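Note that this complex is displayed minus one protein chain, with the remaining chains in position.
Up next, chain A:
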Amino acid sequence: MADAAASADKSIQVKLVLLGEAAVGKSSVVLRFVSNEFQANKEPTIGAAFLTQKCRLEDRVLRYEIWDTAGQERFHSLAPMYYRNAQAAVVVYDVTKAASLDKAKSWVKELQRQANPHIVIALAGNKVDLVNNAAASSSSTTEETSEDEPDDATATPAELAQAASGDGLRAVARDEAQAYATEAGLLFFETSAKTGEGIVELFTEIAKKIPIEHILASTRGGGANRPGGAASGSNAQGNVNLDANNQTPKNACNC
């Protein structure tokens, strides 16, 4: 995959993998980040899917190369191939399903044991839109970010306004997940792929925490010559400008 780096010009490649139990919304999180869309009934991912998204962070352009993996346990044996060289991982759980956090924890453990030792891991509690109005939340969040995103045109109001489906009671307290994340040294966010809440923050904080110099050194060594971090003017469309949301770091924890 060394050659793949050459396909993007003047941007820093960040390999990122999404892991987590089936149907917690991994693909939806990526879809929201990559094309700012949401599909209510997405087909389950079979095998894995690959997506890319460029984003700007300060004077640098990062190019996320995202492997979105299948969640079902049966596909577990394929996962190492995708996280082996990853510089970042997003481990997703569903805030309405307690068991999904356990699965997330086991993924974190596996990553810490077997993945690249410098990997940046973020824990994302998805589907927070289902519980935002419920009282169960101990420290309910106030982020409302989808409006701030630069290219919001693709998200239809209908999608955003769609009522949350039935089983919307919070099963994982925010504090509990936060405490675990702090203890394990992870970034932590509660997100909603449906409303867009927390998604850009998630990828922004990962971008900040990535040891970029390290990546630059390693890609240069790999033969792909790219002047690191040169701000290019060619990334006008479709890119996420991470700085746009930087003024409001909000609940972002230990970075």
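What we mean here is this: a contact is a pair of C-beta atoms (placed from the backbone, for glycine too) under 8 Å apart; a residue touches a chain by one contact, two chains touch by 3 or more; residues count from 1.
As a working rule, contacts and distances are computed from a predicted model.
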Next on the checklist: Looking at what's absent rather than what's present, what does UniProt name the missing chain, "RabGAP/TBC", "2-oxoisovalerate dehydrogenase subunit alpha", "Protein SEH1" or "BBSome interacting protein 1"?
Outcome noted: "RabGAP/TBC"
Checklist outcome for this item: By the document's definition of touch, the residue of A:E65, A:D129, A:E190 or A:E205 touching the omitted chain is A:E65
Checklist outcome for this item: Among listed residues A:A22, A:A184 or A:L216, the absent chain is touched only by A:A22
Item to check | chain A residues that touch the omitted chain in the full complex | outcome: 1-4, 6-7, 22-23, 39-44, 46-50, 52, 65, 70-72, 74-75, 77-78, 81
